[in-house]
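What follows is a set of notes on a single structure, which appears directly below.
A single protein chain has been omitted from the complex, and every remaining protein chain is retained in its original position.
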Amino acid sequence: ADLRSLADYERRAAAHMAPEVWRHVQEGAGREITLRENRAAFDRIGLLPRAMADLSGTTRIELLGRSHAAPIMLGPIAYQRLANPDGELATARAATALDTGMVASTLSSVRLEDIAACARLLAAEFARPAPPLWFQLYLQQERGHSLELVRRAEEAGYEAIVLTIDAGLKPSGIVLPDGVEAVNLAGMPRPRQTSTPGGAILLGTPLAAAAPGWEDLAWLRAATRLPILVKGMVLADDARRAVEEGVDGLIVSNHGGRVLDGLPSPVELIQSVAEATGGAVPLLLDGGVRQGTDVVKALALGARAVLVGRPQMHALAVAGMAGAAHMIHLLRTELEAAMAQLGCPKVEMLTPDRLVSLAG
Amino acid sequence: ADLRSLADYERRAAAHMAPEVWRHVQEGAGREITLRENRAAFDRIGLLPRAMADLSGTTRIELLGRSHAAPIMLGPIAYQRLANPDGELATARAATALDTGMVASTLSSVRLEDIAACARLLAAEFARPAPPLWFQLYLQQERGHSLELVRRAEEAGYEAIVLTIDAGLKPSGIVLPDGVEAVNLAGMPRPRQTSTPGGAILLGTPLAAAAPGWEDLAWLRAATRLPILVKGMVLADDARRAVEEGVDGLIVSNHGGRVLDGLPSPVELIQSVAEATGGAVPLLLDGGVRQGTDVVKALALGARAVLVGRPQMHALAVAGMAGAAHMIHLLRTELEAAMAQLGCPKVEMLTPDRLVSLAG
Amino acid sequence: ADLRSLADYERRAAAHMAPEVWRHVQEGAGREITLRENRAAFDRIGLLPRAMADLSGTTRIELLGRSHAAPIMLGPIAYQRLANPDGELATARAATALDTGMVASTLSSVRLEDIAACARLLAAEFARPAPPLWFQLYLQQERGHSLELVRRAEEAGYEAIVLTIDAGLKPSGIVLPDGVEAVNLAGMPRPRQTSTPGGAILLGTPLAAAAPGWEDLAWLRAATRLPILVKGMVLADDARRAVEEGVDGLIVSNHGGRVLDGLPSPVELIQSVAEATGGAVPLLLDGGVRQGTDVVKALALGARAVLVGRPQMHALAVAGMAGAAHMIHLLRTELEAAMAQLGCPKVEMLTPDRLVSLAG
Partner (left out) sequence: ADLRSLADYERRAAAHMAPEVWRHVQEGAGREITLRENRAAFDRIGLLPRAMADLSGTTRIELLGRSHAAPIMLGPIAYQRLANPDGELATARAATALDTGMVASTLSSVRLEDIAACARLLAAEFARPAPPLWFQLYLQQERGHSLELVRRAEEAGYEAIVLTIDAGLKPSGIVLPDGVEAVNLAGMPRPRQTSTPGGAILLGTPLAAAAPGWEDLAWLRAATRLPILVKGMVLADDARRAVEEGVDGLIVSNHGGRVLDGLPSPVELIQSVAEATGGAVPLLLDGGVRQGTDVVKALALGARAVLVGRPQMHALAVAGMAGAAHMIHLLRTELEAAMAQLGCPKVEMLTPDRLVSLAG
């Protein structure tokens, strides 16, 4: 009935998911300090509105050569069939209907080819181009398998590769129910942590060796012509180096607080990344984006666009494709309202001097 | 039974309103950060009392050429019949009985002429002048209609126009029950937000175009001889410009936290507005004023007077006209007690050096 | 059964008082920000212990020419028969048994002469001098009556007058039950607040005129040879002036958060008072003292001694004289433990460099 914000979807979603799925989606690492910071960092930022501004403008942005209707994308979320039987297909349809970019995960529960085809088909019905589709890559233990994924993404028409670097050693969470699996990885070996009493636990094991390193980035850079974005880089020095290594974009992210508890919010870090990279590549940000004012704040701090994570699962669980589409629409409406109320009807007007720390 | 503070009225009021009305009155935008800040900002300020001061003094102030018994006014609140069948008439009687200024809303549920007449009638009974009555203007889509409202307010004896600039794009909240409507606007078209899938949502639509701009202020300035106050201006630069454009006062307000979540409290902003305008026009403040010490703090920070919003609805709901009058009396009594305990029995003694940040 | 701290007495006391008495004892003014600050300010202060110090020492202090077993006194609390039928007599016996100074209130529910006699009698039984007894004075509307109280206190052997200056305009709280009254004031008129609609509320009324002023202090100074302490002074300037006017001590207090909500804690203010008065007179402090470490902190910040307020009522309600005595014993034991654990076995070792702000 009353679904007027992403928070409403979240509240409602609990009842639409099995408890262990709900927990899996919501949880953060450790004591969930980073998870809470992701929200708190937004909430600490105040907004300073210009009065009586002219409100002609648009949310449209350019990103890697494509036009996006708004600076909002759907971030990579694994196993979307946990939330809804249609899984990533529902998401792809919603993204297409709302002309919103989508990042498909390596761990999607629908084949990456099918996701892309689904978007293209619906776009054709609407007689519009498909929305920007990117493929999120988790490196596989064998480079051959990673390459295979990249080639398949290229074939399927994905327009960029998002290399996620921060979750290599994240313990796998949920036990997947029947029928939900990492279909893209059929036939590829999955790493697992083993330890003998007294022996090495993690450091110096094959698992650690398989975590993505700079040489992997160089390899990937050489392996594909698609733009590459690195997701999970938060420090200025690393970002600068990544740019030197030829990446086309960075997603400042702490993986939604799911990996290393204690990481600051991307909101706290993006300005130093922006200074270090000096506009050489676009910066995106995710983590805790739940309302229009969050998007405004992220952009004012240097993000070209934001990605939303969990809200996709909430909306899918509550109302499938329609829910996901409505969720995007709500967020975009809020963004426009926030820009208008702030007296900044154009994204380039969103500058740090519109922000202030809230004291309390 | 035990109604000894505005907080008591608020607590009691919940039981006297339909749940959706209660929610409508109480709610803030978004995550209600600004709503909470409005209170928290007051609570963070400590008071430093002079000991054993002489306590002869008064709360009386001058404002736009009129004398007010205390630096407290009733701010514009729409649809007061939601709280009590007599609505704005009850408020007007209470204001008259307690000799307190009142700002009638464009969206009053009693005709602006009837509100003014009611105050004048009761004042005559008391053989006193009516209290200062101001008219709060929401610009209408057609200037003709806005002008009509101004002319009616002039005719009815309102002594100032309060142009509210911060709520142009506020989504309408509640569904009004039968018999409660914007009677002043009978026959005028109401704006509404529409959006086609893929089309513009807000920015660049007629709705955005209708939001008040500087040219509207200039028009209004030319259209009436009444003093004009702008309500909802919070930045120093805008305030300076408004003064240059000829406004006679400013109400530093974030609309009770109901519009753009993330705005700082007026309490945090008024000093910079005061510096920017250098006393050229009186500053008023609203948002979260609930007790005598809040008035003291606002005045010490540069406000000439404060307005109370929601407490009107609470008091009306609990006890109609008598409630509203009692509420005003409580607040004025608290103000006098606070001034006495602070050793500052005159409003001009309320200076920033009486204030200190509370650490905790 | 398990009464091992003042907090235990407080928890237990609720069940031993009528609800309105409990509320009366516990409550603070307004939103109880000052009440909470009184505790929070102590809690924010950290302690830095010297390791392996020599622990020979004592808590004994000199104050206005008398030796006190510990820097802890029982502050003035009105109407102690609200908590226990024996009221102030029980307190006086406990004070005597534990050799602890006591301040009797003008509003005691046992005659000031009877309180003093009771202490003296028990002291004689113990073959010890009675503990220091001070009389707390609320100025009466007629100076004659105030003088009468002072003379009676002198006669009865009180050793100092505590002039409370911060509660002149505090609205009277509780309705006293039968048999509990201000027996010292029999036959004297009590002030009350009256206001006519539209007329003066407080400022400029006789009630305000009766609040204590500097001329009253001068009068009192001339009227008695007893040492005078002023209770309720918190600002450096006022304290300096009071010293010039000949007071013998100051009690830095906000009346337990019961008068002006928004006052900082005495703990936050005492250092500036200490600097302003430069040791000319002893400073005492009350408000929120509940455990040994609080005493340590107050002394390190410049207090010569502390007073406890509400804990008297809690202990009286739970176990009468025995409770009050046990309460004092617990606090003194905790004080000694805290001094020992801090490596500061003498009061003069308690200096600001033993303190640190706690970050969290």
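Order of writing sets the chain letters: A, B and C. Residues in each chain are counted from 1.
Definition applied: a residue touches a chain if its C-beta (ideal position, glycine included) is under 8 Å from a C-beta of that chain, and two chains touch if they have at least 3 such contacts.
In this text, all values refer to a predicted model and were calculated from it rather than measured experimentally.
Student: The complex has one chain that is not drawn here; which of the drawn chains does it touch?
Tutor: Touch partners of the hidden chain, whole complex considered, are A, C.
Student: Using the definition of touch stated at the top, determine which of A:L169, A:A276, A:A322 or A:M349 touches the missing chain.
Tutor: Within the whole complex, the residue contacting the unshown chain is A:L169.
Student: Give the residue, chosen from C:R93, C:R258 or C:R332, that touches the chain omitted from the document.
Tutor: Within the whole complex, the residue contacting the unshown chain is C:R332.
Student: With respect to the chain omitted from the figure, which of C:L63, C:A97 or C:A208 is a touching residue?
Tutor: C:A97
Student: Among A:L217, A:V243 or A:L355, which residue is in contact with the omitted chain in the full complex?
Tutor: A:L217
Student: Can you list, in ascending order, the subunit C residues touching the missing chain?
Tutor: Subunit C touches the missing chain through residues 5, 7, 43, 45-59, 69, 97-99, 128, 291, 293, 297, 329, 332-333, 336-342, 345, 356, 358-360.
Student: For review purposes, identify every residue of subunit A that touches the missing chain, sorted by number.
Tutor: Residue positions of subunit A that touch the missing chain: 30-31, 33, 36-37, 40-41, 44, 165-166, 169, 171, 195, 197-198, 200-204, 208-209, 211-214, 216-217, 230, 232-235, 238, 242, 259-264, 268.
We adopt the following convention: only the chains that are shown with their structure count from here on.
Student: Subunit B and subunit C share one sequence, so how far apart are they rotationally when you fit their Cα atoms? Give it in degrees, rounded to a multiple of 5.
Tutor: Here the rotation carrying subunit B onto subunit C measures out at 90 degrees.
Student: At what distance in angstrom does the C-alpha mean of subunit C lie from that of subunit A?
Tutor: Computed from C-alpha means, the inter-chain centre distance equals 60 Å.
Student: How many angstrom lie between the centres of subunit A and subunit B, each centre taken as the mean Cα position?
Tutor: 43
Student: In subunit C, which residues are in touch with two or more of the other chains?
Tutor: Not one residue in subunit C touches at least two other chains.
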